[in-house]
Each structure stands twice: as structure tokens, then as C-alpha cells.
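Sending over a structure as C-alpha cells; questions will come in a sec.
For this depiction, one protein chain was excluded, whereas all remaining protein chains were kept in their positions.
Every chain is named by a letter (A and B) in the order it is written, and numbering of its residues begins at 1.
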Amino acid sequence: MIKIWSMKKNEDAAAKKKPKTSAAQIRVQKDLTELDLPPTMKTHFPDPADLLNFTLTITPDEGTRFLLLHISQSNSANNTSGMYKGGAFVFSFAINTNYPHDPPKVKCTQTIYHPNVDLEGNVCLNILREDWKPVLNLNSVMVGLQYLFLEPNADDPLNKEAAQEMSKNRDQFLNNVRASMRGGHIKGTQYDNVLVR
Amino acid sequence: MATETQSQPADWPGRYFHIDQVLNTPGPRTDESFLAGDGVKDFLRNKSKILVIGAGGLGCEILANLALTGFKDIHVIDMDTIDISNLNRQFLFRPKDVGKSKAIVAAEFIMKRVPGVKVTPYFGKIQDKDDAYYMQFNLVICGLDSVEARRWMNATLVNLVDPEEPESLKPLIDGGTEGFKGQARVILPTITSCYECSLDMLNKQTAFPICTIANTPRLPEHCIEWASVLEWPRVRGDLKLDTDDPEHIGWLYKIALARANEFKIEGVTWSLTQGVVKNIIPAIASTNAVIAAACCNEAFKIATSSAAYLNNYFMLIGTDGVYSYTFEHEKRDDCPVCGGEALEMTLKPTTTVEELIDILVEKQDIQIKKPSLSTPTKQIYFQAPPQLEEATRPNLEKKVSDLVPPGGEVTVTATTLPFSLSLRISYSE
């Protein structure tokens, strides 16, 4: 052991002692304090001391185009941008202590009518699962989520009925979106009223 | 609980005949600090204290090897209990032990088999123990299958290092296996590359797009994930999926099989279902033996200085012949655990948080813009998001000394920093 113990002495003794803060914690601090969100997205911390659990509210607008990296969602929708305008969509974020090795767990807290969000709140966004990597951050996830409202993708759906409507009968789809956002029924499902009050 | 073993026979003549050959004489690559003979034997057998994390596939092997090489004060932590699927490799366990604590059964077995060795088990989580506990050991060997536990142990040992106290440097020897592949590495906290430095070397866990699972299943795995990720929560509500419960696996299997049949997909089996939902990694005795032996050999060499130690990564692939690769993994400057900068800062007791931020921003050598500050337990000041900025804004006027104790640590993050900066705060008179 003596050999090992003598090693440190040779090093520059400039106090290299590191803080007790975990890597996940520092990384979340870094991600959160460096968030660069447009006015259409707001975070809310039910317990401000708990950085690992919070919600994100997205209030989509006409669809400002962002330069998106790492996101392979459709950009085909042309006349649909803005269809979710007027709604406020709330997502829960749960980050575990193995972040950023593990991606954040994100769910939609409301029942909404969207091709890429199912009725249980599961979200189909590649960087939340198969394409997650530690170099991505919370900002990339949030921007990705917002993109889903500007450019829903009917080709790889989670809510198949909504997707079918979107590709087959766009007017009906837009009607359904509007009805669902007011809290209406569509094909037997009661959606949550998500209109901004 | 560990039972007191009967009075142990003292060492018998010839017991260490084999090991003493390398402790009595140096070899061509032995460091000059090696104290051949009684000094090193006394340290190994009477003074050293070693901690083993994990009493599973690697842990069983590690404990046996350490006991035979002459470590006599061994501690072992494991939170798991013994399962029947462990018995093909975890050789300290028998069918009658199924359901018991791995750490306790393993410790008792070793003490029974190798006289004079004390193994102290802890049936619980590594996170239950504090710094003082970890400080008592000279070496730590990890035989874990969890990334998270390894990250925690690594960070804890890096944090323990106190430049004023050489013995606070606890070498961490980490082993891991997967089928015929494995790796063993030596981490000298703060000196060599650490576990966190190499996090990007890990294989990515297979994950399938959720829309594929929901709509275009093609593989049996897609059907199984449909059952576990989507159907379980939908149908079984809040009941937590227990992957060790045969009823739960059986349910998933049936759901997955029905879906596979609906889509004419072949290959959903009970075994595959279990493999996918538990993320089962194949494991065999032989690979574990190789990696555990490599780890224990490093522990032995480090504890005795009897031979050069591994610098610092050994990788084994045993599928086509015996292929291994030994190399030095480089320390990362931007490693969130062992990299980055640490600064000693002496502040006036009256310095406010706002003034501290100004000091940081004005420091030419570190170039920080818009720093956010926290202690290990609370936020001091966050630049964003707005709610947290607002919540922490009142702290700007507070004295740092009211928020951070002398010697306390502050974590600083800022876009301009590669990762983070840590400050150790002391106060002038």
C-alpha cells in the first residue's frame, strides 16, 4: 500500500477535494440553469428543493421553426402548424440518480388527442428511449416535446386512430383536435380540457 | 447474522508456502518500495482491511480468492438474496440457501472453509453507509452488475480523498462480466481515470421505439415490450411489475404471445420474455472466475507492492480464442466526478452571495459567466429556470457564511465551464 499512499504526496497538493454533490445532481443543476426555452415552455417545481421531479407546460403557438438536432420526427406537416394553439399541455419529468446514463422519464399528465401521445400519457419521442445518450440534455428533450405539437407525425403513431385521421381526413382531424382540447368526447374517449384559461 | 465461528486454528506451518514465494523475493518488475519478508506479510495478514461490494457471481469468487491470498479482515456488502438462477456460478450458495442474504451466507461459508479469516457481512445497500465507514478500508473491490451502484461507489471514493491524508486514497478495483466477456480495472481515485470517466464506453442498453412497439412490431422482443411497457400499466394499474414474480412474468408472456400470434411473429418464449423484462445478461462461472481473479490479483499486488499493478484496464473477450487487451484508460478533464476544477476560497464572514458571484465573474483565470451555485443539500442561487431564480433570489443578499459552513463546499455551474467548478469555502477572521 505504501507505494499508493506515497503517490498523492507527489501531486500538487492544491486541494482537489471534490464536493459531495453527486454527478447526477450537478448535471441536473447544469441542465436546468442553462435551459434556453422559448416563452411557449415553462417549468414548474412542486417542491423547489427537489430538482429531480417537475413539470413542463407547453403552450404551442403558430410554430416557430427551431433548428432541431437529434430529433427524427416528421417535418412534413404543412397546414397543421398551430393546430394545438390555445392549449396548455403538461408533462411530468422524473429524473433518477442514474441520470444522464438513464434518460428522464417523461409522461403527459393529461389525456390528449395526439398521434404521438397515447391515452396513458406515453410519448413517442426517439430521444426519450432508443436514441437517448448522455450528451443530450433536458433542453433537447423539451424542445423535442414542443416539436411534437408543431409537427405531429402520423407515420409512427402511438394513438393510431388520431394518426389515421390525420393522414386520411385532415379536416376531421383538426376538428377532433379542437374538440378534444375543449374536453370533448371522440370515439368514446373523454379528453381533458387543456385550453388556457 | 454472522455467527461467531469456533476457535480457529492458528496459521499452520506451510500454509503460505505458495504465496510467500512472491512475498519473500522481489521480481524484475517489483517496485523498490516493496518490503520483502515479514513486514509485508504482517501488513497483508494483520493490518489490511478490504471491502468487497457484491456477493454475487464476482463477489463469491472475490471472497474466496482474498481469503486464500491472506487477507484476514474482509467486509462484504450485498442487498440481494439468493435465487436459484445464481447457483450455476455463485459457488458459495446451495439450493437450501435460496432466499437468504447473499452477503451473510457467503461470509459464513468463507469463514468455515478458510480458517482464521474474518468476513463481516452487511445485508443492505452501499448507500446506507457513510464516509467514516468507507474510510476504514485500505482497498475496495467491486463485483457489481449495476451502473448506478458503481457510479455511487466511485464518486464516494473520489470524494474521500484528502490530500492531507495519504491513507484516504482507497484504490477501487472494479470487475464486470457479460457472457464470455469481461473487464477488470484499477482506479486510483483522483489519480487515474475513474468509473465516471469511462461511462461513455458502456454498451447502450437496447431500447425499441415506443411507436414500433405500439404499431409495427416485427420482433418477438417488440411484443414483449408491448406487454411490459404498455399493457402492464394499462391493465394492471398501479400494481408494480415484479420481474421475480412468476405470475407477473407469466402474464406478460401470455400477453406477448397473443400479440405475436396476432401479427404472425415467431419466437416469443417464456425465457425470452424473462430475458427482455429483467434485462438478463448471460453469466457463467468461468468468466467470473477470470475477472474476479484479475481483480484480486491487483488487490494483492497493491496491498503488498510485490509486483507492478495493472495500469489500468484489462478487457477480455473469450468467444474466439482468448482475446484480451490491456490499456491505460485516460482520465477525463471534464469528468463530473474526478475532473474539473476545485478552488479554495477565503471569504470575509460578511461577504454576500451576490458579492461571491461578482468575485467569480471577475476572476480572469476561470472565465465564468452567469454562475449558478449550490451546496450538496440546497440551492444557493440559480440563474434559471425563472421559478428557481425567483426562489433563490433572496439568497443574493444573504451572507455566504449563513448558508455555507466553514470548510463547506459549493458547486458552481455555468455555460462557460466544461462541467462544474467546486469551491471550498473558508472564512477570514
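What we mean here is this: a residue touches a chain if its C-beta (ideal position, glycine included) is under 8 Å from a C-beta of that chain, and two chains touch if they have at least 3 such contacts.
The rule we apply is simple: contacts and distances are computed from a predicted model.
J.: Which one, "Small ribosomal subunit protein mS33", "Exosome complex component RRP45", "DNA polymerase delta subunit 3" or "NEDD8-activating enzyme E1 regulatory subunit", is the UniProt name for the chain you do not see?
T.: Per the UniProt record, that chain is "NEDD8-activating enzyme E1 regulatory subunit".
J.: Touching the left-out chain: which of B:Asn203, B:Ser271, B:Gln364 or B:Ser428?
T.: In the complete complex, the chain left out is touched by residue B:Ser271.
J.: Specify the residue from the set B:Ser146, B:Thr326, B:Gln387 or B:Ser401 that touches the hidden chain.
T.: That would be B:Thr326, which touches the missing chain.
J.: Among B:Ser48, B:Thr69 or B:Thr352, which residue is in touch with the absent chain?
T.: The single option touching the absent chain is B:Thr69.
J.: Of B:Pro166, B:Pro233 or B:Gly318, which sits in contact with the chain we cannot see?
T.: B:Gly318
J.: Could you tell which one of B:Thr120, B:Thr243, B:Asn297 or B:Thr415 touches the chain left off the display?
T.: The single option touching the absent chain is B:Asn297.
J.: In the complete complex, which positions of chain A touch the hidden chain?
T.: Residues 72-76, 154-155, 167 of chain A touch the chain absent from view.
J.: Tell me where the left-out chain touches chain B, residue by residue.
T.: 9, 12-19, 21-22, 25-29, 61, 64-65, 68-69, 84-85, 87-89, 91, 94-95, 113-115, 179-180, 184, 215-219, 246, 249-250, 253-254, 257-258, 261, 263-265, 269-271, 274-275, 280-294, 296-298, 300-301, 307-310, 314, 316, 318-324, 326
Methods note: only the chains that are shown with their structure count from here on.
J.: Between chain A and chain B, what is the separation of their C-alpha centroids in Å?
T.: 30
J.: Could you please specify the touching residues of chain A with respect to chain B in the complex?
T.: 1-9, 11, 13-27, 29-30, 32-35, 37, 42-45, 48-49, 51, 96-98, 101, 116, 118, 120, 122-124, 126, 128-130, 132-134, 156-158, 160
J.: Could you please specify the touching residues of chain B with respect to chain A in the complex?
T.: Going by the criterion above, the answer is residues 31, 33-35, 43, 48, 138-139, 147-148, 151-152, 155, 158-159, 161-164, 166-167, 169, 171, 188, 190-191, 196, 199-200, 202, 204, 207-212, 214-216, 229-230, 233-234, 302-303, 305, 336-338, 340, 342, 344, 372, 374-376, 378-379, 382-388, 391, 409-411, 413-415, 419-420, 422, 424.
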